[in-house]
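Yeah, one chain of the complex is gone here, protein chain that is, but the others are all in their spots.
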Amino acid sequence: MTQEITFWVLAIIAVCGALVAVVRRNLIHGVFALMIFFAALAGLFLLLLAEFIAAVQILVYIGAVGILLLFAIMLTERVTGDDGRSITARGWFWGLAAAVAVFVFLLLPAIQEADLPESTQSIQPSVKALGHKLMDPYVVTLEVLALLLTAALIGAVAVAQGAEVNKKEDSDDA
Amino acid sequence: MSFELVVAILIATVPLLAIFPSLFALTTWLERKALARIQNRRGPNKVGVPCTRIGLFGLGQPAADGIKMLFKEDIVPKGADRLFHLLAPILALIPAMLVLCFLPLDFSFLAVWDESVAKDIKAVQGFALDGAVIFFFAITGINTLSVFMAGWASRNKYSLLGGMRAIAQMISYEIPLVLSAVVVVMMVGSLNAKEIADAQVGWNWFVFTPWGLAAFIIFFIAALAETNRSPFDLPEAESELIAGYFTEYSGFKFALFFLGEYISMFAISGLAAVLFLGGGEGPGVAGYPWLAVVWFLAKIFSLIFVMIWLRGTLPRLRVDQLMAFAWKFLLPLSILNILVAGFAHFIPQGNVVAKVAVWMVSLGILYAAAKGLNGLSRAEVKPREYKYAQ
Amino acid sequence: MSFLGGGIFSGMAVTLRNFVGSYFDPDRLTTNDYSWRPEGQLPQSAGEYPREEGEQLSDTTTVTNYSRNFPMLLHDGGDNPMDAIRCVACQICERECPPQCIYIEKDYDENGKFIKRPAVFDIDISVCMGCQICVEVCPFDSIVMNSQFELSTPNRFDGLLLHRGDLLKSNDYYHRIHPEEAKARDQRMAVEKAAKEAKKKAAAEAAKKKAEEKARAEAEAKAQEETGDKEEEAQ
Partner (left out) sequence: MTLEHYLILGAMLFCVGLLGALTRRNAVVVLFSIEIMLNAANLNFIAFWRFGENPEALQGPLFTLFTIAVAAAEVAVGLALVIAVYRHFKTVDLEQLDTLKEE
């Protein structure tokens, strides 16, 4: 019973948070709604006994991605975050229609048709087991991921700084 | 949910909610008193028992301040975002209170009447989670958001500047903070706070190993920055930003910020005590389990006193110095520390001589690296050049 | 201490000494204790607070020499302080002041000639940050730090703008509040003055010599001229 209440509350918070994040005009409000969505999802992970994933979700999404988004908004938009122009693209109706159609005609029937397992097995969540798995079969994946993150770091710095360097060169030429 | 489970949850959480806010009141008094004594002043010494002239060393000051804060007018600036302005102090307090449950303060001794309730308490306490330490860091990170929220919602350029400074600082110092904790996690092989504390039983505190000492120093410095304590209190630099992100806060919202800041100070000192100072370990714990809580709080308090002492000693850093210190000094040093700890752990240490040799070598490497990094990142100090004089 | 972080530890030792010492050594408690007196004897208004400059500082304390608050202007005594003011309105401090809280206007006599003293010398102490840079740059030792701190005022605009009259203090006062510093400054000034006078004397002697030489040369030239003239006449 407690689990069901928790699930419904978290599900409603998650959907509302995501919707607000997507439709809100003020971008800062949008980012904070997105944080609420991430937090609700972390709660759902906890409910599914994936506690390490929940911690990583909070650490990465709220602690890092959210702050990064805030910085990007502060650097690109007006500081108030209010977007004065029309917020939706020209074909917004078709976008809405496509999203609803994907849900109603593509995802929902697939879920309802599928033969899903009903019962859960009792599990003992263990960070140690996760760590061992990362070291034994998935070590190459981990290394590739580390490489990817390094590349992303260098790439992000290069892309974000590139314009300035180019500008300097341009002004030197001129 | 059974009634006994509810009782267990209450026993596991209520002491935390009772102890730490009252310690907060005591700490504000201690801080003001200690700072005053360091600066040759007396500090609060008038407020004591109401309606009398009994001073009680000014111990009534926190209560008087609290009452004053409650009755102050709550001002919201005209252009402010009212919702976020209200939410920011709450969001500052909640994560700070939340992380307290990941400190291994075991209150199961309170359930003297029933063994099963004591067992339940052990099960529901936050530090029983397998990844308690990583949860701690994750939830501490939310604090940053509240700082931004306060700075942005105030519609004040100083607040926004303070908020952005705070975010940059907190993100930068979170990395050495986590990396220095990784050393301990590596040594114990667990992210569970209880297991980490238990691994240090019998004065095997991690602070007494070379890598543990280095990690403790890095952790403590990063913790100072993370909780915006002097000398890293740039986000609230009074002389530059007129208090930074909470410039526009008054009354009880301001008090909430204050409370949140102190609670996160307790929390991070508590984590330092768990990781490096043996948690609740101390003489007499085996016989009386409640002594563990006392020892733990004593360790937290000694760390807090060092924080206050440092605040009375050191001047504030500049922004560029702050960033350079995090990225050019603490970060490489903490990564090197992980390497040193790993090697030292796997070098066979049969006898005492080998062990001492390994310790001396690793201490030497760490010190030399710190010295070298310090030399590399130190800016050339020149006397001030005057433009017009001479 | 030369090891890494040693500076921090020695600083902490200093503050710890202060912290512990303040409980045993009354000299380390420098605040005036407005202790509770029986009803009726409490200070009724701000005017009853110790206002005299001398009263604010007890001379037994060790920090008196180094306590500083806002700048003041020195004069060398006499009935009219403006005659003995050291400031020559060179405006170096005005230009060097980081928060730009000093405002100086030069003084002119009736003929519009600059006389070396300030007509207006204002310091806005709501802006001043007490950095002491003006003291460091002043070539005439005319601006030094005061340690008066009872500056609270009901008016934040005019009340916190100190004018020339408020800032002018005698050298004796300076000796009273910062004895060591003032003595050192006076000694340095005396040495500098002596050196300057010696230089002046040397310069004067040199000038005298030069003048003598010139006179001699002129005399010689004249003599030559005269002889020349005579020769011409003779021719």
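Going by the order they are written in, the chains are A, B and C; count residues from 1 in each one.
Everything below uses one rule, namely that a residue touches a chain if its C-beta (ideal position, glycine included) is under 8 Å from a C-beta of that chain, and two chains touch if they have at least 3 such contacts.
This structure is a prediction, so every number in the text was calculated from the model and none was measured.
Among the chains you can see, which ones touch the chain that has been omitted?
Visible chains that the missing one touches: A.
Just checking the interface: what residues of chain A touch the absent partner chain?
3-4, 7, 11, 14-15, 18-19, 21-23, 27, 30-31, 34, 37-38, 41, 44-45, 47-50, 52-53, 56-57, 60-61, 64-65, 68-69, 71-73, 75-77, 83, 85-92, 94-96, 98-100, 102-103, 107-108, 111-112, 116-121, 123, 129-130, 133-134, 138, 141, 145, 148-149, 151-153, 155-157, 159-160, 162-164
Throughout what follows, only the chains that are shown with their structure count from here on.
Draw the chains as dots and join the ones that touch; what shape do you get: line, ring, star, complete or other?
Looks like a simple chain-to-chain line, open at both ends.
Taking CA centroids for every chain, report which one is farthest away from chain B.
Between chain B and every other chain, the largest centroid distance is to C.
How big is the gap, in whole Å, between where the Cα atoms of chain A centre and where those of chain C centre?
64
Could you grab the centroid distance between chain A and chain B? Build each centroid from C-alpha atoms only and quote it in angstrom.
Computed value for the inter-centroid distance: 29 Å.
List the centre-to-centre spacing of chain B and chain C in whole Å, with centres computed as mean CA coordinates.
46
Could you say which residues in chain A touch two or more other chains, in rising order?
None at all.
Which positions of chain B touch chain A when the two form their complex?
These residues of chain B touch chain A: 1, 84, 129-131, 134-135, 137-139, 141-142, 144-145, 148-149, 152, 155, 160, 164, 167, 171, 174, 189-191.
Within their complex, state which residues of chain C touch chain B.
4, 8, 11-12, 14-16, 18-19, 22-23, 28-31, 33, 36, 63, 92, 95-96, 129, 133, 136-137, 139
Within their complex, state which residues of chain B touch chain C.
Checking each residue of chain B against chain C gives 34, 37-42, 53, 239, 309-310, 312-314, 367, 370-371, 374, 384, 386-390.
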